[in-house]
Each structure stands twice: as C-alpha cells, then as structure tokens.
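Notes to accompany the following structure.
Left out: one protein chain. Kept in place: all the others.
And now, chain A:
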C-alpha cells in the first residue's frame, strides 16, 4: 500500500502586468489561504506550508477561488467562465457548478450572508459581471456600465448591500440592491483599476490602479473621500490591496517590488506607515503581484513565485519566505547527504532544493535563467541543458560554465562515479563531455531518443526512435557497439542503470517498461504494461529491488524486481496532467513531480 507522506506545493501562477488574487479563510483562528495554479486550486496552511490540499476538478485553468463567509465552502472560477462550489474540507465534494460568464472570470466574491456570489471578468461584450444566488444560480441584478474587462469586484460586508466593480476601462462602478442596479460610476483613475476591496466594517472601500494611486471611497454612497498620500507612494503599478481585520490599515503591493502599509484615518486619507521591500536580487521576479492580510499574517506573492509572510504585529521582523514551482516540474534528482536534498527543476529555469520533513530549502541561484529541459546532479555538481544548444555545468560554488554542443540536447546523463564525464544525446548522435570540454561528437545515424551512461563511464546505452536499445562500450572518445536489444514496440523514452549496476530498466512511448540483466543482456522482468499512456520517467530504489515508473496517465506504478509484474502497487492520480519526474529518497519513499508543479513524497508499505 502507498500513502502520501508530504506535498511540496506549487506557487500561484503569475502573469507579468497583472495582479493575482489570493483569499484567506474567514473563520477566526484559521490561517489557510487559497490560490490557483493551472487547473488546480490549492489550500495552503500558512503556519505549516507542508499542509496543503489540492482541488483538481476544473477542466480549464482556474483563475480565482474564495472561501465562503462561514468557511465551509469554496467557490472557484476558471478561464471558461464556470464557477464551481465545493466543500472546503475532506474530499471537496462538489455542490454546484454554474456557467456564469462567457469568458474568463477574474474575481469572485461571496455576500456576507453566504447566499449570493458576484463574479466579474471578461464576457466578450455582454455581461461582464453577474451576481447570482449560490444554490440556484438565479440572477440578482443587472450590471451594465462597463465596456471592458472587469478586473475586480467587491461585496459590501455589512448591510445595506452594495457591489462595486472596477476594470480596464478605468471606471469604478457602484451598484445598489439587491436586486442590484447601477447607481454611479467614478472615473478617478487614469489607468487599469486592478483591485477593489471593502474594509471589513463596510464603511469604506479602496481601489488601486496601475496609475500608482489608491483612492478611498465611502462604503454606503460610493463618493470619493480620500486617497493614499503620494508622499512615499508607489513608483509602479499597484496590483493588489488588502485591509487589516480592524479596518484601520491596508497593505498594497506593487510592481516597484515593495509592499506598503498605510494607516487609513477617519476622514479617509491614507498615510504611509511602513514600506516592506523584498530582499531578492532585484530583478523582474521580485515584482509583487498579490497580497493578503490574514489575522496576524501579511502575505505577499512575487512574480517569481515567492510567498513572504510578515508578522503584522512586528513589521520589522524578517519575513518567512518560501517558494515553489509554478510550472511543470520536469525533472527530479536526489542528492546524497544528510538530510537528503531533493532537487527539482521546471522548464522555466527554476531549480529548487527541498528537504524531506521541512519543505522548501532554497533556490539554486543561476545567473542566467535560461529554460531547462534536462537536469542531472551528483553531490555538488549540477548539469543542465536547455533549449539553446548549450549544456551548463554549475559547481557547488555557483560558477557556471556553458558548453556549446552544436545541436539541441535531447537527454543528458552523468557517470555517477566520475561526474566530470557526461553523455549528451542529440537528434543524430551523442556528444561526450569531460569537464567543460567536448571530447567527441559521434554521429550514430539514427534518431536517438534516450540515453544513459554507466556510473563508471565505461558503458552507455542508447535508445532509439524505433524501440531498439543499443549498448556501446566507451573507450577514450569512441563508442563501440556491443549489442542491440529488441523488445520495445515504441520509441524509448527513459533508460536507467540500477544502483548496484547489475540491471538496467528502460521505458518507452508505448507504455511498456522492461528490466534487463546487465551482464547477460536478457530480460529480467517483463509485462510491465500497466500504464495507459507513455512512460515519462523511471527510478530505481537504492537497494535495487524496486523500480517505479511515472507516466502521462498521472499514475506512478511501483514494481518489485523479484516478483511478477502483476504484483504492482499503483498510485493513481499522483499529479494532474502527468508525472514527469521520479526519484527514490530511500527504499520506502518515492518522490514524484509533475505537470501540476507540485512535488509529492509517497511512503510504500510492502507486504
């Protein structure tokens, strides 16, 4: 039996030039936040970042999610205009699904009694905003007045109910109801109005915009009563705003990489209280795009996917920062050491270190953040290849060396015992690298799809498009073909030697994996055909007794080499979208990563 031991969460997906919205649990004492990444909605506990829950039922990329005022339900919206209402605990049972708008939904809010929901977004001309009853979907108002995408909406948290909306047409609209009707419109901003929030006591609301201003309005009438002072104001677009629970302060985050806390006085003017700058390297990734004031925590999210949590009571204290992946995690590697460090990389060039039991441990700093396709790591050295024709070697001290190999690298492997030797396979052949020098480029004449090199650097196995495995012995800078093995019926996707070097396993695009005996080159375990889509990755346990395969069908299947393939353990639905990386940290724990940008650790209990 297998069970999920840990999940390292993905971060909210961000987009340059737009803010993102994260929501917090309104139940007092609860510190969980909600955000979306790809098609999943993630509930993260701020006190314990390893405690996360993922809802993955949307058919389209999810955009925003919110807890209901009683904390029992979550309403989440996606880019097709559908809103799903599901239970916040346990199995996330779906209550209802509505098709609300004809385009992407950008913001969603519950009414304070939990009976109505207002959703705003892009509606292709018609209905850009809709408010409806949560259980029946009947409309509760007419929302005209906007001509372009409505970026945010807010529900007044106290009676009399009001809805305000703001959008790309620079307008802030005020509606009274229910049934909601247009009351007035204000054009105080000179650029996109990004976010709009009512204070928790309902007396005021604030709108922030890409014109760097924040304007405060009266909650009941919609009249402007003040602004955030320009003294010490933001120097970049303000993307999001959040009120403190006592309605006296707001936090705003901006593209100028800082978050500012303002005191809002009784007469409606805002004065700067404190500026929080992030301690990043100052690049585009540090632009802050989302914020939330949750009880005593101030959460800010940066474009690069770092969540920083400040303590509201003590603003000078350094924040707790953690990060994660935002895109498909395409490879995983486990570094020996104590405790074991797991390295994961995603195609956008992010390499992150994780420690089992603790979670996020740090990012590997890379001076040039090029995209990464393959990654191989041994102890202190990391070798990566991307979509330019270069292979990059990063040593423990951070020095990066780039080697241009002349064509696109398809697969990369290091000889584990002498890591300066690397084998890179390309479309037509292989390139042998020693250190930072190309030893030789060998044109093999067939389309190479996967390759691996033995830990002592004397043997290499190359898999081809036609499903044949060819074993070569390496001497100096030449390869001599020793044998050709035919069993696979599809292009080979991955080959790995077992840690004790007695066997190797290969997986192909036709869903089949085979374990071979190295010295006799005979099939050791066959009929590993239980996947229903191509095999993406494969890993051996440290004692060479177990093989795990991960596939596009989102399952991880674990086989024991000594037992028949039918005695397998299957982990279904490990990662929405497909499993792309697999590694073993010890004989009973498998780490898997996939398209949903999460990394999960599973414990295996063998009978």
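To be clear about the criterion, a residue touches a chain if its C-beta (ideal position, glycine included) is under 8 Å from a C-beta of that chain, and two chains touch if they have at least 3 such contacts; residues count from 1.
Rule of thumb we're sticking to: contacts and distances are computed from a predicted model.
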item: The complex's invisible chain, by UniProt name, from "ADF-H domain-containing protein", "Trafficking protein particle complex subunit", "Protoheme IX farnesyltransferase, mitochondrial" or "glutathione transferase"; value: "ADF-H domain-containing protein"
item: Among A:360, A:530, A:559 or A:584, residue touching the chain not depicted; value: A:530
item: Residues of chain A in contact with the chain not shown; value: 489, 527, 529-530, 564-566
